[in-house]
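One structure follows; several queries about it will come next.
Here the complex is missing a single protein chain, while all its other protein chains stay put.
The letters A and B name the chains in turn, as written, and every chain counts its residues from 1.
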Amino acid sequence: MQHALRLLAITLAVLFALPGAGWAATDPHGLSPSADMTFLPHLAGLRNKTYKNQYGQKKSLSEAIVLRGSEIKDGAATVQPGGLFYLSETSHDARPLMRDPFLVLGEHACLVDLKTAMREYRDVALNKGDRAPLGDSGYRLWFDYSTDHYEVPYAEFAVISPSGGFPLEFPIASEFPKREEVRDIHLEEGLNPQLEKFYLDNTYYFGASRYVASKVGFDDAEFSSIAFPEITEATFSLQRPVILEVRQEDYRFYLNKRIYAFRRPDGFLIRVTNFTGGQVLAEKLVKPVTAQEYKTRPDQLDKYHLTIPELDMRVEIVMDPAFLKDSDFVPWSTGKAHGYSSGYFSFVVYRDLVTVKNGQPWPLDKRYNVVLEPNLKTGMLQRLVLENNEPVTFDKDHDAYAGPVKYSDVWNRTAFKVVVKDLDGDVARNIYVRDYYGMRTDNMVMWPNEGKADIDFFLGSSPVLEPIIERSFLTRLADSSYGTVVEESRFSSYPKVISDASFYEPDHTAPFVPRLGGLMRKVSRNRNNERLLSAEAVVIRGSYVDYRNGRIVIPPAGLCYTSRNARNIRTLAGESFFLLGRRAYLTTFSSGTFVRKDFDLDFWKNQPMGDGNLMYWQDELLGERNKALRYTGETYLDDRPVASLSLMKYSGNRWGAHFYLAQGFDKEKEAGDRYFMPDLFSEGATYIQPEYIGSNYVKIREFGTPSLQSISYTYNKPKSLALGAGESAGLGTFTLRCDAVDPQAGTLNLALLDKSGAVVGSKTVGPLDDAARRLLPQHMETARRMQFKVGAVMAELDVKHPFKDGKANLWLYTGIQELERDTPFEFDPRFMVRPDVCGHCYQLNEVLLDNPEPIVLDREHPVFEGPKNAQGEPLFRIVIDSFDGEMVQAWHIETGEKDELQRTDNLAFRPRNNVDVLVGVNGTIEGFLRLSMLPRLGFMDHWRVGSRAPHEKLSGSVNTGGSAHIRR
Amino acid sequence: MNTNSMAINYDLNRKSWFSSLYGLREVLPGLLAMFFIAIFSNNLAGVPNPFTLENLFAWLDGVIGPLHHQSFFQIMNSNFVWNPLLLGLILGNVFGVPDCWKRGLSYIHMLMPLGIIMLAPHFMVGHAFKLGAAPILICTAFLFLTATVTLWVSRLLRLDDRHGSIIAGGLATGDPHACAILMPLIKAKGGQVVHATACVIVFGLIAMQLLPVLGEWVGIPPKYLGLASVVGVGNGSQALYAAFGGGYEAGRWATWFDVGRHVIMPAGFLYVFIVMFVRKLRRRNDPEVLATRGVKTFPVWLGVFVFLWVLACLHVFKEPAHHAVFAMVKWDFSLAAAALGLSLSFREIAGHGFKGFAVTCIAGLIRIALLLAAILVCVKTGLLPA
Partner (left out) sequence: MSRHPHTTDEHGFDFMANTGREEQDRDCLGILFALAVMACVTVSQYLGLL
């Protein structure tokens, strides 16, 4: 069984990798390692550190070693140039004049200088699924997927750096109203009718980057311009700087030199002389460095330092706070870019300077090239990559390949060594990496008997892993070769206790059970023959052990049943979803635009619970249990605050990418702004018109997003029927009579008669004309016109093939039931109905059922039954098998009855202090997994070898265990 | 002046219990010696010293690389008792033990009961209930069986009964710690304890290679190979080495079943002590009976331990308290083991010869054979569901 599952996992992984099957021999830049590559989170020589810069701002640094695009053939493994690389990454970015820390092959260095430029590629065309190379830069443009609104396409793209990292996927379209048109929307506060227009611009601005689409289709796209920043040269200082207080009109000794400072109207004239002061070695007017960011602009940077390469020194003048000079132990940490207000001027003398050039060999090792990857938003350094510039071959005579030589205080030596042994035909059986401490990893071939068909791996806990494995992370986490992975929790006297779990996500260590019989996951096709994947899932969130009372509590909204399709669920196409294990057909929906005006949104800076027990009182709710707006991230671009807002769904997932907003940038070249960010947000039907964007709060003039009030559905499969004028047909217990058909006008008259022949209702369905077609299928009012619904029955015009031979093509629905937001579920009032809406298009996105009252599990009540269907059968049961009052020692979820009982593995195989869990796979679960990807994958390695979870998560992770670059 | 007269001296000068602490000036050098050995051996709570033997071993583990996912020094059972003992042993043998340390080092006799009592919250029997009846029964039965067989074999081979008891304790509980715990109960010599510990560990090295092969040969399913490793090999990482040697599934289940062996450990050393104590009471004048010779009555502190163990099982000590107490236990045993290490010479340990090892091997092999048979029967009869 295990082997079968393993085989299945491998097959799936290979299938996932298929779109890239031809990549292996091609240029590996911007591509990911194979889907079945090994990920190991830890090696001693790869450091994960948080250091502060001179303003006390924290930077999370991480390192990794990656191998990609390898091939094994006839006992030899080959790696193309760019396939093996070392990577050092900082959270956000590192910029000059800030003493920003950076790791360079294990050494703590400071970035002191950058030379930047812009790159632009014109007329880039690509097909869906492509990762098209952008010139020979190593960057690629990825066309991830496309979808439609009113049957007009829009799509998601990403610009991928050579390492494989990308900051976000951006939505873009060429046919819809532009961002600026949002200014014309003026709606009332509260619920408004659906917006007719769908707003999506053809230009995506992202600070220093700008992407302009000329044509976005379903299967191909063209960009007239892809512009993004480039770093040509970077200088690091490998030592802590020497700090000397400035004595005006006098000198300080620096080793065997003197450094003079003479006051001038616009700065200090710095003069470096020999020991006696007799010989001037260098002299320059230097302005003191302060925190304003524009000083890193290429035309400004030169005014702030005196660099003397032949003396290996670079002098800056900074202001250190009066009480503390040159310390990593700055006692405060601030998100503010501006420094302290009083202090002393000091010389900061950087030494051990190393300058590296993008695309040029690494100074200590010609076999490796340097790649400097900017943060695409700020244009400042985010990643240093050292990649092999010649093909590498492993065979039985060459089983090791040395990494680049590192700088060291002790002796410069190879930073690591990749060892590939036991190459056997087309597989490898033993791969490991040894670092500069001589310590090695475990064998990176997990099943040595079967071997591994490539030698790809990712070693280290760097957040760049997340975009790199975007396509394969779900398969990886759902791999069942190791059974259900359960991370132990540590008992705490102060567990995370919340009174209501709405908008919260499940614990990041919650076990994930990808498959459980009884929860459906199936593909179906709608009337247009489009493939729809429908899946059910169960989520428990916010649960905790109330150890003082010896019980387990699931708070209100903590037990969620969710059913969702791979995209939103539309009417007029016979689209279905699962509801409590049965296929249900969506018949109607009613939604509107929820608008809030003139409100303040606090920046999420003041997080009350430093222990990770976040309280979301700063959320601004958009309608009752609809969505919440959160101000989660704040940065500066040339000192203009840039807010990143998140729209949180009721389920705790974020909707789409962050919304970046900033005011006051001018996109015209003459204005001379390095950056541009729009001061409006619009994506589909969600829009923001801000009044003021500040670093501490955002004042919003108007915000609108869809809200879904109710849906109706039926478990009965709709039947098709052609009806001519004067003809009748049965519809449930009624008779449907067609009184007139007018194909020209696109209308037909329908009447519904009861058994006695009395007319219960009548309607002129349509008109289905060009005006209507432009708004179908998403526009509610227009869609309703195509439907004739009376009570629990409905007749619907087939909008694709409405008329034939003078007859109207109808779809008949019977047994229709209603699901209204925030009302008890019809068959089980212990659960409330919470339908969730797509933020783009007003359609049904997800059906949620959750508990309005807390659920308490203890020794007397070890079982709780999930939502029940019409027959009173629960979809699943939560069963606590062993609970000692403090920790859950064994529990499981089961579905079905006696003979068909299906149960999960023990979900407390390692003891847990909550019963949070993710069962099944749909978009909701995927979102939660994405937020905890790195720590989860890291723990899987501990699980594999039977060791305990590390006390501290290894990653650039924030304290919630999530990942640095995905802030919620 | 001999020890007896020292004892008389003590009685003469004694004022209260606290007289056994002597004067601060007398004991300070010895205490400092223990303290420094302890903090350079283990990463102890509250001491941020990175230059410890524990960290040195961790580095060497990294250099050697994992063996069946287990690190080498974990397989060798390096832990908070072993490390200071080793460091003390080396220091004592290379440099000798200055006389001024010895008063302080005598605190070992206070620290041992202190540490053992504080171990009590560590063994919460309830934690094993999740395993189900059959595995618990197997763990328990083999604990007593192994102890009995070992004592019997050691008598057969005429091994010093103190030495035999210590081996029995270590082997039956599947934890070389237990050897140290039994030391004050059995009144064993330090050399015997260290030798017995070495025997248990070395036999573990053999058993961990042997068990997966035997298990596969007799056809034990992976899940119960995990159980077999825990009961048949024990010694923490050695059991995991054996289990992972049999495959991932076996390894995973070994981590599951380990709690069954762990929580009943106290029963193992209590059993050995009581058996030997009763034997001594029965054969008071037999010069061959040396075990528990110095123990006149049932030790009060052992009673306290049992009492606290019962409290622990009744869940009086919650998780955070249990962790805090265990951090103290580490401190305590680090200090005590340092003193024990200093008290021994290499010759003394080696002097116990080969016989002890033979006893360990014979008893251990009998255990493995019986265990595999028992598990096989249970699996066949469905007592252990697949």
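As a convention for this text, a contact is a pair of C-beta atoms (placed from the backbone, for glycine too) under 8 Å apart; a residue touches a chain by one contact, two chains touch by 3 or more.
Here the structure is a predicted model, which means the values were calculated and not measured.
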| item | value |
| --- | --- |
| Residue touching the undisplayed chain, where the options are B:208, B:344 or B:371 | B:344 |
| Option from B:21, B:90, B:205 or B:313 whose C-beta touches the chain left out | B:21 |
| Chain not shown: contacting residue from B:317, B:333 or B:357 | B:317 |
| Residue of B:62, B:92 or B:268 touching the missing chain in the full complex | B:92 |
| Touch residues of subunit A, complete complex, unshown partner | 493 |
| Hidden partner interface residues of subunit B, rising order | 1-3, 5-7, 10-11, 14, 16-21, 30, 92, 96-97, 99-100, 102-103, 105-106, 108-115, 117-118, 121, 184, 190, 294, 299-301, 304, 308, 316-318, 320-321, 324-325, 328, 339, 342-345 |
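Here, only the chains that are shown with their structure count from here on.
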| item | value |
| --- | --- |
| Residues of subunit A that touch subunit B when the two form their complex | 2, 44, 432, 437-442, 481-483, 491-493, 547, 881-882, 884-887, 889-890, 909-911, 944-947 |
| Sites on subunit B touched by subunit A in the complex | 59, 62-63, 65-66, 69, 124, 126-127, 129-130, 240, 243-244, 248-249, 251-252, 254-256, 315, 318-320, 323 |
